[in-house]
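Every protein chain except one is present and positioned as in the full complex.
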Amino acid sequence: MNNPPDISQDPAEHEEYAHNVQKHVKGYLMVGGALLVCTGITVALSYVDFGSRKANIIVAMLVATFKAGLVGAIFMHLAAEKKLIYRVLIFTGFFVTVLFWLTYFAWYDPVAR
Amino acid sequence: MEIPYTISNRPDTGLWNAKIGIWLFLASEVMLFGGLFSAYVFLRLDSPPGLWPHGLLNVPVGTMNTAILIASSVTVVLAWAALKMRKYRAYWWYMLITILCGITFLVVKLAYEWPQKFEHFGIYIKQDRLEKYEPYLGNKHLAEKGLPPRLEISGHLHNHEALHDANVKEYEVALDPVNADPTNPAMDRPHFFYVPPTEKIGKIDKEDVERATMFLPTHSTYFATYFTITGLHGAHVLGGVLVFIYMWLPVSKKLYQRNPEHLANRVEVCGLFWHFVDLVWIFVFPLFYLL
Amino acid sequence: MDASTSLPDTAGHHDPHDHHAEHEHHQLGWWRSYIFSTDHKVIGIQYGICGLLFLLMGFSLMMLMRWQLAYPGQALPGIGKALGHIFGPGTMDGGKMAPEFYNSLGAMHGTIMIFLGVVPVAFAAFGNFVVPLQIGAPDMTFPKVNAASFWAFAVGAAIMVSSFFVPGGAAKGGWTSYTPLSDLADKGAAYHPIFNGQTLWLLGFIFLITSSLLGAVNFITTIIQLRAKGLTWMRLPFFVWAQLVTAFLLLLAFPPLEAAIVMQLMDRLAATSFFLPTGLVVNGAQVHISGGGSPILWQHLFWFLGHPEVYVLILPAFGIVGEILANNSRKPLWGYKSLVFSVLVIGFLSFVVWAHHMWLTGMGATVSAFFQTTTLLISIPSVIILSAFFISLWGGSIRFNVPMLFSIAFLPMFGIGGLTGIPLAFNSADLYLHDTYYIIAHFHYIVAPGTIFGLFAGVYYWYPKATGRMMSEFWGKVHFWPSLICMNLIFLPMFLQGMLGMHRRWYDGGQGWTIGNEHVWGLSGFQWNTPISWAAWIMGLAQIPFIINFFWSIKHGEKVGSNPWQATTLEWDAPSPPPHGNFTSPPTAYRGPYEYSLPGRDGDFTMQSEPIEATERTKRKPAPETILA
Partner (left out) sequence: MSSCLALINEFLGQPPNASEHGYQIDHILEFAHWFMAALFVGWSAFFIFVLVRFRRSRHPTADHHGVKSGISTHLEFSVVLIEAVLLVGFAIPLWAKRVNQFPDTKDAILVHAVGQQFNWNFHMPGPDGQFGRRDVGLVTNTNPLGLDTADAAAKDDIVALGELHVPVDRAVIIELSSKDVIHNFALMNMRIAQDAIPGSQIPMWFKPIKTGSYEVICGQLCGLGHYGMKGMLVVDTPVDYQAWLKERAELGGTPTVPAPTDRPPGEPAGAGPTPGIIAPPGAPKTANPQAQPAASPSPSGE
């Protein structure tokens, strides 16, 4: 979904503009609801035994990532942002992954006999 | 010459300055919490079986706090939208709700959750003395079920003098349900609702104790990460609240009258920050409360 | 999609802050316009002076250490006793340096040089002063944030320096502050729980990091948003590119260290065990902590910053040298595109090589293979950059003024430092070289005769822009030659010491060790310390002409116009010194940054702001620009 356009300096257009934003407001409320539901789901799932704790962690992280996605995409308008910001975030994402993955990897692969 | 693009977009980037600024700042924030979370992973992987506690935190309260943060995130966008629609009153109310949400979150954390931990007492038993406390630990039962062993006996400390008085030879603890009735299958998984310690008093010889502390950061790497990350997160919440208060005060009304779009931009920028704080919590909550 | 995009930027006039800014230079008193100013030029100069003073300070600490290394255990004549009183008991009692004071000096030398010296000068000072001018901007995008950044730096620096005077003295764990050592250091009866060296080091860092982050955000936004009309990305001066990448390195590499620092603070203040494993026995006594932490975790988080940081030290120098080479060889930088490309690649790769500082921490075959590969990969762009610089000189008409002297000296010096990085990149070779003076020599060749010379070059080059006056050429040369010679006398022998196997952070200068007494080139490893130290002290003297020249020229230097070097980039359009708001009228860029000696024009330089004439279009061939050559 798109972001509400910036208001124009011209008061004449103001009417339908406000209306335009109004539409988005509904969306925001829905997303909020969705997030609350997901929170409930996360809690519930943590009491379901998926066999191993690993499995439980993975499931919980998937839900969390989904929620994070919603917040980012809708509340933070990432669904439709400028290229520039995407670029910055892609690099950041990459480096943060590197930080996680490589430290884990280094932990996982020590000198051994 | 004035600094251009403080309010309106630079044509070729399609962005105004502060918007880029905040996103760059958030990028660095991602790396900051990235560092902390990678530490969490590192330490959790390192911890031997039984040494990474579970179910010590108060899930319903945590859930409530999560809900509060999410709600506040919604109200922030609404506040921003209201400004876009030039409805100052609505903006004012949404902002107020946001602020209150933020404050509630902080109060719950600092005045309720943390203190509840601080007064809880945990005792790690020496490896070679574990059998002696089998009635409190129920490790045989756990072993049968293939669950990690319990190394800690927790509850409320009765004889506080034991902490500093060397003559007191044992700790008397009002046991947590888990230790009061360890073999009860209901205890295998953490409770949903917080259950206070039972009346049952457990006695533990100091000789058999590996370490005994309140649930402070020093208690374990688990609580160390928990307090550090939630603490830092709390600091962010506080910062957000303060800025929001500033933008809710009459000062910003003046700015609104002078140039509503400018106020809208500011709210958008702080909103982005607030959503990020919310987003961090979305990961903190399951990692510490549930898993 | 934005209605307002199309509209002229009128809204700005309503904004109170811009109003405020507009009035600033009319109304503000001395304090607001010179001390608490938000003008990027003033802030740049503030950063510059502080940074240079800190360089001097870091150097002075090192000159002290060099005494101990050359004459271990002997009382420092003259000032020795006095220093003992200044730094308090247990530091230099009777002029004799105590081991932990040596460690303090070492750690603080590293910290001060890197974080209070080079970063503020190379990134903050030149970045602040030059970048907005070079992109034709009136100021930084967020002037207030800019000022905040400087004051955060000032606080952090104050904390760092003050830590010398708390009981027990400044941090002793090396600039790397490896845990558990620094977790356990400076604790106990003799130390204050908070006002002790290590804790203050950590606290100071939090401010320094904040400062860098604010600065980085500001730089990037400025470069993206405030480029003058017509100044497209490929028309940016190379220096701006270098600063942009540097800013990104600081922005994304510092936070993980900040996280680590918060954790170490917790370890020290809240008795957590982030970096402390179970079962520590220190000095015969068991340490009572929960344990379960990991010492290696600190190293990962530290070097995740640490390596990008070293490129933070060199990239601005690359930028400065590039500008000056082009200007004084009177021809464009050769392979501009490949230069830009290389800088970007360096920036990117520097995030995936950090573990090459941790070869000996018990790294498995796979991980080390990965990091060896990336480390070698990252050396390639540096090779490309240096080659491009060398080749740029070919066919030039080279002027040997002081900025140029320092710049051309930079090239081989960096070359040596960089090349000696290559054996370190192979962990099996590093097995032998790790933690020896070879490492010290490796990186000093890069940061001292490299970066520091780059900074000197920059100071001499942009000084007239900042003050409207030149620094003295003669005294500049008196500064240059001894510095160049001494630098090499200092650091070349360190390679020999390193190959001998002499290790760093040795309070006794290797005197007590067999290898320290083996001979190479006529002197024993230990004896080599003496000529090195003398060279260092003489180089100290060689800085005096610079310092005098620097301050004297402010009032008495030869007055010059806005473009004394006949350079092409936009900053030379602004009057010197530039007024508040920099440009009398918003500049426009019509061409690339280095239009020197254009064929078929009388002058040997054409400013970026000169419109392209019809005659030119036909005559002009595009300069050869390919990615890899």
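Every chain is named by a letter (A, B and C) in the order it is written, and numbering of its residues begins at 1.
To be clear about the criterion, a contact is a pair of C-beta atoms (placed from the backbone, for glycine too) under 8 Å apart; a residue touches a chain by one contact, two chains touch by 3 or more.
Being a predicted model, the structure only gives us computed values, none of them experimental.
Displayed chains that the missing chain touches over the full complex: A, C (touch as defined at the top). Checked against the full complex, the candidates C:Thr361, C:Thr530, C:Ser562 or C:Thr588 give a single residue touching the omitted chain, namely C:Thr361. The missing chain, though absent from the display, is touched by one residue of C:Thr210, C:Ser392, C:Thr451 or C:Asn582; that residue is C:Ser392. Summary of contacts with the chain left out: across C:Lys41, C:His503 or C:Arg591, the touching residue is C:His503.
Which of C:Ile49, C:Ala75, C:Ile206 or C:Ala270 touches the hidden chain is settled by the complete complex: it is C:Ala75.
In the full complex, chain A touches the omitted chain through residues 110-113.
By definition in this document, only the chains that are shown with their structure count from here on.
Work out the mean CA point of chain B and of chain C, and you get 38 Å between them. Shared interface positions of chain A, i.e. residues touching 2 or more other chains, are given as 6-7, 84, 91-92, 95, 99, 103, 107. Along chain C, residues 1-2, 4, 7, 224, 252, 256, 297, 300, 304 each make contact with two or more other chains. Those residues of chain B that touch chain A in the complex are listed here as 9, 13-15, 19-20, 23-24, 27, 30-31, 34-35, 37-38, 41-42, 45-46, 59, 63, 66-67, 70-71, 73-74, 76-78, 81, 84-86, 189, 192, 260-261, 264, 271-272, 275-276, 278-279, 282-283, 285-287, 290-291. Per the touch definition, chain A reaches chain C in the complex via residues 2, 5-9, 13, 84, 91-92, 95, 98-99, 102-103, 105-107, 109-112. Across the complex, chain C meets chain B through its residues 1-2, 4-7, 9, 11-12, 14-18, 21-22, 137-143, 145, 213, 216-218, 220-221, 224-226, 251-260, 262-263, 266, 270-274, 288-290, 292-294, 297, 300-301, 304, 581-583, 586.
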